[in-house]
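Shown here: the complex without one of its protein chains, the others still in place.
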Amino acid sequence: MNKRNVVLAFLALAALLVAPHFLKSYGLYLLTYWLVFILATMGLNLTVGYAGQKSLGHAAFFGIGAYTVAIMMKAGLSFWLGLPAAALLCFLVGLALGFPALRVQTIYLAFATLGFNTAAWLVMRNEEWLTGGTFGINNIARPSLFGMSLDGSLAYYHFTLGMTIIFAALLWGLLRSPWGKAFTALRDNPIRAESLGVDIRGYTLLSFAIGAAYAGIAGALFASLVQFIDPAPFTVGSSIMMYLMVVVGGPGYFLGPVLGAAVGVVLPEWLRFAQAWYLFVFGTAVVLLMIWLPDGLLSIPDRLRARREAREASAARSAAAARHGGNA
Amino acid sequence: MTDFLQLFFSGMATGSIYALAALGFTLLWQASGTINFAQGEFVMLPAFAMVGLIAAGAPLPLAFVLTVVLAIGVLGWAFKRGVVDPLFRHGMMPIVVATIGLSIALSNGVRAGYSAEAHPFAGMFPDRIFNIAGVTITLADCGTLAFALLLVLATQSFLARTVTGRAMQAVAQNTESATVLGINVPRMIFYTFAINAALACAAALLVTPVYLAKFDMGVSLGTKAFFAAVIGGFNNSRGALLGGVIVGVGENLAAAYVSPQYKDAVALALFMVVILFKPQGLLGRKEERKV
Partner (left out) sequence: MKKALIALVMAALMTAPAIAQQTIKIANIVELSGPGTTSGTNFKDGMLLAVKEINAAGGILGRKIETTTNDTQSNPGVAKGLTQKAIDQDVFAIFGPVFSGSIMVSMAESRRAEIPNFTGGEAAAITQQGNPYVFRTSFTQATAMPKIARYITDQAKHKTLALIYVNNDFGKGGREMLMKALEKSPTKIVADISTDSGQIDFSAAVLKAKGASPDAIFVYTNEEESARVLRELRKQGWTKPVIGETVLTSQKVIELAGEAANGAIAHVGLTVDAPLPAIRAFRAKFEREYKYISDHNGMKGYSGVYALKAAIEKVGKLDRKAVAVAMKTLKVKAADQPGILMDVEFDKNGDLDRDSFLTEVKGGKQEVIATLPPLSKK
């Protein structure tokens, strides 16, 4: 991380800590919502952006996490028991879902995960004894931390912010480790990675499992944030939205999900001035954004750098040509 | 047995419509690597075009022809030039996301600009009921099935028998060698988009009497067509019909004999089995891995 990035990170953190004081409860709610989706899409970014596995079933893990915490809390268990349980359960299911990834690739993998999401949604909707079916689960409590209640929206915001930073830091560490290198090797050229001794099977499974665990944690935070869950936010459509967030933000960029989740969560709210047309504007904006920046928003710096280098190179060339011309 | 036949036939009629949309899915994928998540909206839009034209006084056949022309321009040419061409070389992800954005924009544009209500749509077949050996069949079901079958078979024989169709298939299989053979690749790809647009109009003509013209009609249609396309084989167009019929009949039989709540699970299970064990689809041939 170079000096400029460190400064930027501190500025961002300061903004995130100061912002709530200028926001009313709705703004705070939206900001917390955004953080939850950052956490969820960071997991998806690992699977899709770093390891290059196409996954269209992320919302299923998000849902499994949310339901795990909600059901456990309704059974009288603590949130602090539910959260690791949600993460662990998602990790295991993610591991299991990774197996098809070993058999099939690219679009077929995307289809398989999409099918998994549909199946998970059917269970959430139909098994009323467990999930409350379409009635959902209401009045999910917010946890307390060291005797401090996180019931208020500001407290819960700080809690979510803390969780997001902790897990982002963990992911950062993971990606800097040899594991992270192995993930990108898997994405860029699996055949070469294998010949270099990367355990393709293991890393494919891990990329799914870790990504799923992040979704599970985010789901747990989501359940406590909204305090109500039903199957609707965990459909294939939601998975597709999460995929959209990752791709729009910039897959394979560490901070891509931060921008991507802002596009998916905050942009539609901000576009509400367009009244009935706001989702039309949103959809059109996504199309135009993709055409303009197919590699996502965070490819802008790379693109600027590439342009500058191209300019410098051509300047150097013409300078050299001028020199030669002078000599001639 | 009568019950079974009733369900079977009804499912066939529904499934043949899925097949029309599924066929478009596979054509676009083969020709240009586009997974069109707005395929359902590509059927919704012509449906509304026809509703509008009919409301303006045009008879159904004229409305249909005008809609096809319009669709080839907008959903064929403009979609290809505006969205697919600039993103083609960037791989699958940007195109997928762009078509997701497109589907959001199209359905919500129609909702905000036209109506959030469902509009009835008179089909081209009269609403007459027959009774054959205890099985009730409407003329509309028969007509839909026949018309959809005809279209799917016509498209396939066009691809297999005509020079243009073969050239299109050559492009789908290997763009580079097609270029070497002197085939005008961009034009062939455009033809594929045009055929997809025309098929979407035909699907709209057939489904709207049942689905009703509504801004969100594309969601469930798109999903079902997608399942049908994968089951039939995503990288060939032979299986689309089989896939559509399997999905249509499967959900009916499952609702009646397994559990109405899990009626989608049958198609889903088959979908998963196909992906994991026969990804080229039930009627597909195995494809060599491209490196």
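We call the chains A and B, going by the order they appear; numbering starts again at 1 in every chain.
What we mean here is this: contacts are C-beta pairs under 8 Å (C-beta built on N, C-alpha and C of every residue); 3 or more make two chains touch, one makes a residue touch a chain.
Just so you know, these numbers come straight off a predicted model, no measurement behind them.
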Contacting the left-out chain: of B:92, B:124, B:149 or B:219, that is B:219
Residue list for chain A contacting the dropped chain reads 8, 11-12, 15-16, 19, 22-27, 29-31, 33, 125-126, 133-136, 138-139, 222, 225-228, 230, 232-233, 255, 258-259, 262, 266, 269-270, 272, 275-276, 278-279
Per the touch rule stated above, chain B touches the missing chain via residues 3, 6-7, 10-11, 14, 108, 111, 115-118, 120, 127, 129, 131, 136, 138, 210-212, 214-216, 219-220, 248, 251-253, 255-256, 260-261, 263-264
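The definition used in the following text is that only the chains that are shown with their structure count from here on.
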For the pair chain A and chain B, the C-alpha centroid-to-centroid distance in angstrom is 32
Note: in the complex, chain A contacts chain B through residues 48, 54, 100, 103-104, 106-108, 111-112, 115-116, 118-119, 122, 125-126, 191, 236-237, 240-241, 243-244, 247-248, 251, 275-277, 279-287, 289-291, 294-295
Residue set of chain B touching chain A in the complex reads 35, 37, 82-83, 86-87, 90, 92-98, 100-106, 108-109, 111-113, 219, 223, 230, 234, 261-262, 264-265, 268, 271-272, 275-276, 279, 291
